[in-house]
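Yeah, one chain of the complex is gone here, protein chain that is, but the others are all in their spots.
Right after this comes subunit A.
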């Protein structure tokens, strides 16, 4: 059982920043995310796109913002349960919660903050009749652990950044990488497209376009796929089939937690602390709704900050606390580090 003060559901910018604000209040956080890496949609959908409305950053790439947030919260040693989705929640008699993921990982927390953004990113699955039978038996929608593909033959399908980037990365891991796309043109960062082109010439990536995977065969595991290219079908032997057709967000299991939902978002008390209708469960960032709500990263940061203050009061009833400024008090990490402003020197000027 993982023990924490605040269990954050969603590792997007709002969830990550909540770790920092909680840390200032000596509260420990653990984050669950359905994706194998932190960053939410910034990392998954648009890591290379610039964001222009983060205060103090005239322009920052989404991926860079995530890296910076990870650097900022490192000192508060957050725990992560990645590539798992929060499935059920149980409120105990003492007001704490147990959240269990789809893989059975249990988390015990004094408060829960849902920072789920647009929802759980679920892979867009190709319309193949028996694909669900082969899930985790050779069909993978994410590359969680590249080592799984060590010295194996893999077929990646898709035409975007993740298909390109994983083809490049896995060309040094797998014994054979085949990239299949319905069109001749790929949609990705130019350097990724050029790199795939180069690896194709070197014989390290087998590129098949325009083509589509139309069937999967195998007894208990993927053994081959059927490719269709301009009406002609060919059987192609492989150990793994990795369709990377993008992700669609779904509110998922959270929708059944008894929370008040409006317009596909969770209703919160914005006048106070972004708490939901269930005491001790908060919703922050794009996942919540209240009058005047704006789905902006900077609003998520604000909401995360107020949520942490509320959780502090919930966990420490009656324990007085005054908001501190990091410029004055510095930051004491849970890892023993301390960051503080340099002391002013008192010296006479002659």
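Everything below uses one rule, namely that contacts are C-beta pairs under 8 Å (C-beta built on N, C-alpha and C of every residue); 3 or more make two chains touch, one makes a residue touch a chain; residues count from 1.
Just so it is clear, contacts and distances are computed from a predicted model.
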Protein name, per the UniProt record, of whichever chain is missing from view ("Deferrochelatase", "Vitamin B12 import ATP-binding protein BtuD", "2Fe-2S ferredoxin" or "Sugar ABC transporter permease"): "2Fe-2S ferredoxin"
Residue among A:106, A:150, A:183 or A:339 touching the omitted chain: A:183
Absent-chain contact - pick from A:108, A:124 or A:267: A:124
Sole residue of A:6, A:27 or A:45 that reaches the chain not shown, by the stated touch rule: A:45
Hidden-chain contact residue, picked from the options A:59, A:233 or A:248: A:248
Chain not shown, touching residues in subunit A: 41, 45-46, 49, 118, 124, 158-160, 182-183, 185, 187, 245-246, 248-249, 263-265
